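What follows is one structure encoded as structure tokens, with my remarks underneath.
Take a look at subunit A:
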Amino acid sequence: MPYPEQLKELIKVVESTRAERVARKKKNEEVPFLSLDARTDRLKYHPDFKDEGRHELSIGPSKGYKIAHEMAEVLEAHSRVNPADVDLSKTDYETDVLILGGGGAGTSAAILAAEQGCKVIIATKLRHGDANTMMAEGGIQAATKGHKDSPYFHYLDIMGGGHFNNVPELAETLANNAPGAIKWLESQGCNFSKYPDGTMKTIHGGGTSRKRMHYAADITGAEIMRTIRDEARNHSDDIQVLEFSPAVELILNEKGECAGAVLYNMETEEYITVKAKSIIMATGGSGRLHIQGFMTTNHYGATADGIVMAYRAGVKICFLHTVQYHPTGIVFPEQAEGILITEKFRGSGANLVNIEGQQFVNEREPRDVEAASIIKECIEDGKGIPTPTGKVGIWLDSPMIEDLAGPGTVEREFPGKFILYKRFGIDISKEPMLIYPTLHYQNGGLEFKNTGHTSLPGLFVAGEVGGGIHGENRLMGNSLLDIIVYGRIAGKSAADFANENVNGSKLSLEHVVKYNEEADKAGIAKDKVAPMLLPNYTDARTREKQLTSHYVGNMR
Partner candidate 1 sequence: MTEVKAVEIKAKLIPIYIMGKKYEVPETLTIMKAIEYAGYQYIRGCGCRGGVCGACSTVYRKPGSYKIMSGLACQTVVEPEMYLTQIPFYPAIRSTYTFEKLTGKPEEVFDLYHELFRCVACNACSKVCPMDVEVMDYIAALKRGDIKAAAEISFDCIQCGLCASRCMGELPQYHIAQLARRINGRYLTPQAEHLKTMVANIEAGRYQESLTGLKVMDINMLKETYTAREMEPATGGEDWIPKENIGL
Partner candidate 2 sequence: MKISYYPGCTLKTKAKNLESSALACLDALGVEYEELPRWNCCGAVYSLSDDDLIHLIAPVRDLIRVQEQGFDTVLTLCSMCYNTLARANELMKNDEVKRGTINDFMDEEPDYKGEIKVVHFLDFIRDEIGWDKLKANVKNPLNGMKLAPYYGCTLLRPGDVSIDKSNSPVVFEECMEALGAEIVKFPKAIECCGSYQVLGNPEAALKVSNDIITEATAFGAEAMALTCPLCDYNLGHRQEEMLKKYEGTKALPMFYFTQLMAVALGVDPENYNLDLNQAVSQEFLKGKNLLEKVST
């Protein structure tokens, strides 16, 4: 729905200060960046720092680690399926490499593993490509312009963004392999936005010292995802995709190696087993856990399943004490709530503006600082804009981009968002957008090495499910990068493992039995089960009337 009258009035305030803000932007007179100390101070407003939002894990390899309730709950929960009921004497599928998750990390891993001569199965929750990767808009970082940038600066930015707590080797590998990842994508036929001579267009993102954000209009992730998915489909002899079949447990063998997984066919409600020589965990993030009740940008299947399964199998977790809130999610209109407004809007010059029409923060601070600043401006300083649905937001002044880069720029550079708003009767080349931070990215995850290996032999990790690369806060554009860099690395490592390793023969779910016992001992209620698989948005009144329905977790 279009902006109602009261908001239209408030937009006039934004308009009244726009000319002056554009002039400052042109002269490069920015609100100064916060010092490292001031950042720390500002971060007190970040949801991660609310202590009542977290609790200590009572079981598992990272027992004692304090993380968000919602995440802790799925980690401590019981298994969905009773291990004793699963017949492991014969498996339904057998393959060299089994990949859990058909997003960007899983798909690039599959292509690499197939190139090494392996037979690959991708088991994924929804359709191949229904994933956070598909949703990424803004861009992918890489230091590709040698006259001003290099992996040195990229590394510095990654570390600074992550509060210098990142695992250095993971960050180094990311920066060093970044240009190669872009080159691979280009050679797969990805349509990056380019100048006529083939030079890639690059812009800034939050926390970048050099313009190194490559993009494909405002659907960078979709362009990458659909391109590599198409390539995977060209290898259909070697890469088999099982859709609507999420994994619910890992299977180990007598050598204690990871040797397969139990999948759940959500359509026929059967549990099926896959035996494999190596397994890649690429199940992505966890926005649909709605940590602290926040709205999320994530796809429907982002429910932390991979972390749950691997944690039960003994893999430690790290950096899950921080969660990334994207500074700019839509708060109005309601229908689009939670949907991400890419950082590229700010990179292209749009200011964040309060109810008085004033810019209050530099738009290129790292995400956590930016989000904390918006929350502070609204909650502490009371300068947010009240929405008709009882929420509060901040203006993102997109029409500035037209003043800076010429009329028509917004529609050309942001076709996706332009159409989205047009459907609601809002022209974002003329009217600003109302935004508020939204749950966006799982900064942490499973511990892994820069070769993709985990502490569990035979299990490899790639993508958002892993932790450490980005420390406590990921910069925009480093995640699309991470899934390609580490997707390829994991694909190669898992293939090598499969090619070298003699598969154990005795499959077991003993670790799940033990974990259930631990959960029992810790007094975790039996009806708490995980992986969650899907959120449930059925109205409570409807659920009350489903008198004969039996729910296991969220699933009927």
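On the choice of candidates, all candidates are chains of the complex that A comes from, given by their letters.
Before moving on, here are some points about what is shown:
Assume a contact is a pair of C-beta atoms (placed from the backbone, for glycine too) under 8 Å apart; a residue touches a chain by one contact, two chains touch by 3 or more; residues count from 1.
Remember, predicted model here, so these are calculated numbers, not experimental data.
Among the chains 1 or 2 offered as candidates, the one in contact with subunit A in this complex is candidate 1.
By the touch rule above, subunit A contacts candidate 1 in their complex via residues 1, 25-26, 28, 30, 35-36, 70, 73-74, 126-127, 129-131, 134-135, 143-153, 155-157, 159-160, 164, 168-169, 172, 175-176, 179-180, 182-183, 186-192, 194-200, 204, 209-211, 217, 219, 221-223, 226-227, 230-231, 233-234, 236, 244, 266-267, 288-290, 293, 297, 299-301, 334-336, 339-340, 347, 349, 364, 404, 415-416, 419-420, 423-424, 528, 532, 534-543, 546, 553-556.
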